[in-house]
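Report on the structure given below.
A single protein chain has been removed from this complex, and every other one stays in its place.
Letters A, B, C, D and E name the chains as they come in the text, with residue numbers starting at 1 for each one.
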Amino acid sequence: MQFGILINEGPYTHQASDSAFLFARTAIEKGHTVPRVFFYHDGVNNSNRLATPPQDDRNVSARWSKLAAEHGVDLVVCVAAAQRRGITDDVLAPGFRISGLGQLVEMGIQYDRLVTFGD
Amino acid sequence: MQFGILINEGPYTHQASDSAFLFARTAIEKGHTVPRVFFYHDGVNNSNRLATPPQDDRNVSARWSKLAAEHGVDLVVCVAAAQRRGITDDVLAPGFRISGLGQLVEMGIQYDRLVTFGD
Amino acid sequence: MLHIVNKSATERGALESCLAMATKGSAVLLIEDAVYAVTNGSTAAAKIQAAAADLKIYALGPDLAARGMAGRVLDGVNVVDYGGFVDLVAEHSNCQSWL
Amino acid sequence: MLHIVNKSATERGALESCLAMATKGSAVLLIEDAVYAVTNGSTAAAKIQAAAADLKIYALGPDLAARGMAGRVLDGVNVVDYGGFVDLVAEHSNCQSWL
Amino acid sequence: MSDMDEMDDGSGIVKKFMFLNRKAPHGTVYALEGLEVVLITAAFDQDVSMVFTDDGVYQLMKGIDSKGIEVKDFSKTYRALEGYDIEKLYVDQKSMDARGLTEEDLIVDVTVLSVDEMANLMAEQDVVISF
Partner (left out) sequence: MSDMDEMDDGSGIVKKFMFLNRKAPHGTVYALEGLEVVLITAAFDQDVSMVFTDDGVYQLMKGIDSKGIEVKDFSKTYRALEGYDIEKLYVDQKSMDARGLTEEDLIVDVTVLSVDEMANLMAEQDVVISF
């Protein structure tokens, strides 16, 4: 089955970002596909490669990049939300790209399920 | 009177960041001083100079920079919170600096009031 | 002491916790989404009016206006602007934001 | 339909709104801070047990454990892991997150 | 809201999208950024319903004046929805009653639903997105 995932909150502050990652990874492990994850609202902050959390803590953008590289997940950051919050191509971690809200609507139209994580 | 201000949320997503700015500007207009504003938790995201909100909307980091330049407000971004969230010297707007939590405690010790804005 | 509440009382517990802990004579200032609590017909209206016997209740005018609520404020609630907000912080020896 | 709630029922209104709108036979999955609602002695316990007559109530085990609540789950609540979360989404034709 | 022209994902599929608004305006950005998603979804010719419940009903208040907090007033966008063929606007009766509001207080015409009607409407959707 194809799952689309929408993430509305940034890393560390809200667990939403962690829950979404563990859900996506588990879905893939179980043989489903996650063709795209869409980052909206403060969710765009998950894509920031400049983050350097403590060594004993998870690195949110890096683990998304790894999942994308290994399983072909398309990580799409909303352009309008990103502009408001200072996320540009210059700070984007590998595997993320900036695009329009149409990419979110397409997920709803084309995939079997759309699951939202937020606050 | 000296007011310290603590901001715990980022721009646009929560009004906290707007309320804090309007409070600080009004306090200065009324003849008080705001020697320092401390940005903690997602509040560190207010310092990002890469933000380009729509032209008819407020530019949060730019208006803090302007207030700092005109009234000598020290804009301090918490280093630990900033590292988790990808805020580095490279993306800092004018007038902001990155430092430790001791700067927040000093505000509590030295100023007449400490006012917190958050979620 | 000045208590500051910024959350809608229909969605969060902050106002209720604040009113339970504010001592007699304290001031409570409602800002942002918390201002809905002091409008006619709100679920919190009765609680606010009961609290106003022991506490001074304030609400931020610009936040009321931004929510279309400027004309619906309960009797006994003092509407202030940002200047009044600054004055309230200055007049009280300490303040607490119920985040 | 699968309803997903992630907010503490003592701090937010999401669970109450969800339970009011979930139709008979629907599933409700509690994750993150929402899992406190299905623990013994919680304020929401009675509501959860009443709702369990018409709805299937699930809670995410890793979130219970992370809160020291693994041993306190109410009878009638099904504890699932992330694999179970994925299965619930797959088994129901649509889902709604009560943010 | 630059890309609101007709869009097409090529599939010709039309799904039922419900946008559930549960949050007050201005305190958080969800109401504003949520509107942007609704407009784009309509541009893809999907079957769009907007639902306002809990504090979300406050989004539709008449007489909003946000100059004093120095943010954009986006409440007029709700009146423009009809122009984008978004005509299914529903509010929850119970949420209105709890806030002392009537249809007269709202900036647009809406259909008022009971909790049961709202629950049935939600259950028949393909996609529900909550802001």
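One rule holds for everything that comes next: a contact is a pair of C-beta atoms (placed from the backbone, for glycine too) under 8 Å apart; a residue touches a chain by one contact, two chains touch by 3 or more.
Keep in mind that this is a model prediction, so the values were computed, not measured.
**Student:** Specify the shown partners of the omitted chain in the complete complex.
**Tutor:** Contacts of the unshown chain, counting the full complex: A, B, C, D.
**Student:** If the hidden chain were put back, which of B:A51, B:V91 or B:L104 would touch it?
**Tutor:** Missing-chain contact among the listed residues: B:L104.
**Student:** Touching the absent chain in the whole complex: find that residue among C:M1, C:A52 or C:V80.
**Tutor:** Candidates C:M1, C:A52 or C:V80; residue touching the omitted chain: C:M1.
**Student:** In the complete complex, the non-displayed chain touches which residues of chain C?
**Tutor:** Residues in contact with the chain left out: 1, 13-14, 17, 20-23, 26, 93-99.
**Student:** To test your reading of the contact rule: which positions on chain D touch the chain that is missing from view?
**Tutor:** Residues touching the hidden chain, for chain D, are 6-8, 10-11, 32-33, 36, 39-43, 45, 61-63, 65-71, 81.
**Student:** Against the chain that's been left off, what residues of chain B make contact? List them.
**Tutor:** So the residues of chain B touching the missing chain come out as 6, 8, 40-41, 80-81, 100-102, 104-106, 108-110, 114, 116, 118.
Simple rule for what comes next: only the chains that are shown with their structure count from here on.
**Student:** By that same contact rule, can you tell me which chains touch chain A and chain E alike?
**Tutor:** Chains in contact with chain A as well as chain E: B, D.
**Student:** By label order, what chains touch chain C and chain D together?
**Tutor:** The shared contacts of chain C and chain D, listed by label, come to E.
**Student:** Contact counts by the stated rule: is the higher one at B-E or C-E?
**Tutor:** Top pair by contacting C-beta pairs is C-E.
**Student:** So, what's the distance in Å between the C-alpha centres of chain B and chain A?
**Tutor:** 28
**Student:** With chain centres defined as C-alpha means, what is the inter-centre distance between chain A and chain C in Å?
**Tutor:** Taking the average C-alpha coordinate of chain A and of chain C, the gap between them is 38 Å.
**Student:** Pull out every residue in chain E that's touching 2 or more other chains.
**Tutor:** 26-30, 54, 69, 71, 126-127, 130
**Student:** Hey, what residues on chain A touch two or more of the other chains?
**Tutor:** Residues 8, 41, 114, 116, 118 of chain A touch two or more partner chains.
**Student:** Between which chains is there touch?
**Tutor:** A-B, A-D, A-E, B-C, B-E, C-D, C-E, D-E
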